[in-house]
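This structure is in structure tokens; I'll ask about it shortly.
Omission of a single protein chain aside, the complex is shown with its protein chains in their original locations.
Presenting subunit A:
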Amino acid sequence: MFQNRAEALALALPAAVFATVVFLLPVAILLSEGFRAGGAWTLSAYTGFFSETLNRTVFLRSFRLAIEVTAVSAVIGYAAAFAIVNLPANGKGRMVGLVTLPLMISPVARTYAWIVILGRTGIVNQAITGLGFSADPLRLLFTETAVFIGLLQLFLPLMILSLISALENMPKDAIPAARVLGANWFQVFWKVVLPLTREGLVVGGTLVFTGSLTAYITPAVLGGSKVLMLETLMYQQVSVANDFVSASVIAFILIVMSFAANILLKRLATARSRR
């Protein structure tokens, strides 16, 4: 540990000043815009925003989808992480690599793949019409389901990776011990695995939840203007309606929800593990 304060500040300040000037300040000013009208501080932009049905629908949809994606990715994540952890060493490495792979691919490319699959002439529709389930292709794109699938594929790897490390940090004999003592698989999961991996679940859950909440590309491409989410609505407010006050309100909601999720889930993790 070096003690020289001036030296320490000289090293750290450029980065801190840079982040403050090109990031913190502009964002703070943008957020304050939603609280001001004609020079006075007011909440009118917020009451105005939530008085419109469309905005309420979009807000609830974003929140609901983020929760659904998080919940489903937790369920699939546990199943997948279990299967991967139990593989022999080299198979495990390969599977972790394959799960990590999508994270390196551009989200635009990953989202685009779903157009090829879910589009009017996509694979799913070809199968449906080909097998005679329906004469006309179904509208699969621009539905909430399409957005859900896209988001799930985008963020599932993050959940799996955090659950894998949580499962690996679990005492090796906890599960056999519980089995020997007569617990069934449901009890093993609920009473042994879940409490011991709670922190990994919380880390993965936070990443998936905030990721889904603040994703832009997937809702924009797979949902279009039919399935607006907060970010796509914000983009529209600015580029179509030139309404910066509403954009500021949405920005504030997004930031508050992300931070709240972070703090709440962190609390949850530490509170439970202290028991």
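By definition in this document, a residue touches a chain if its C-beta (ideal position, glycine included) is under 8 Å from a C-beta of that chain, and two chains touch if they have at least 3 such contacts; residues count from 1.
FYI, contacts and distances are computed from a predicted model.
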Omitted chain, identified by the protein name its UniProt record gives, among "Chemotaxis protein CheC", "Spermidine/putrescine ABC transporter, permease component II protein", "Aspartate carbamoyltransferase" or "Bifunctional protein PyrR": "Spermidine/putrescine ABC transporter, permease component II protein"
Touch with the omitted chain, as defined above, among A:A146, A:V221 or A:A269: A:V221
Of A:I123, A:A177, A:L194 or A:L264, the residue in touch with the unshown chain: A:I123
Residues from subunit A at the interface with the omitted partner, ascending: 1-5, 7-9, 11-12, 14-16, 18-20, 22-27, 29-30, 76, 79-80, 82-84, 86-87, 95, 98-102, 104-110, 112-117, 119, 121-123, 153, 156-157, 160, 210, 214, 216-217, 220-221, 231, 234-235, 238-239, 244, 247, 251, 254-255, 258-259, 262
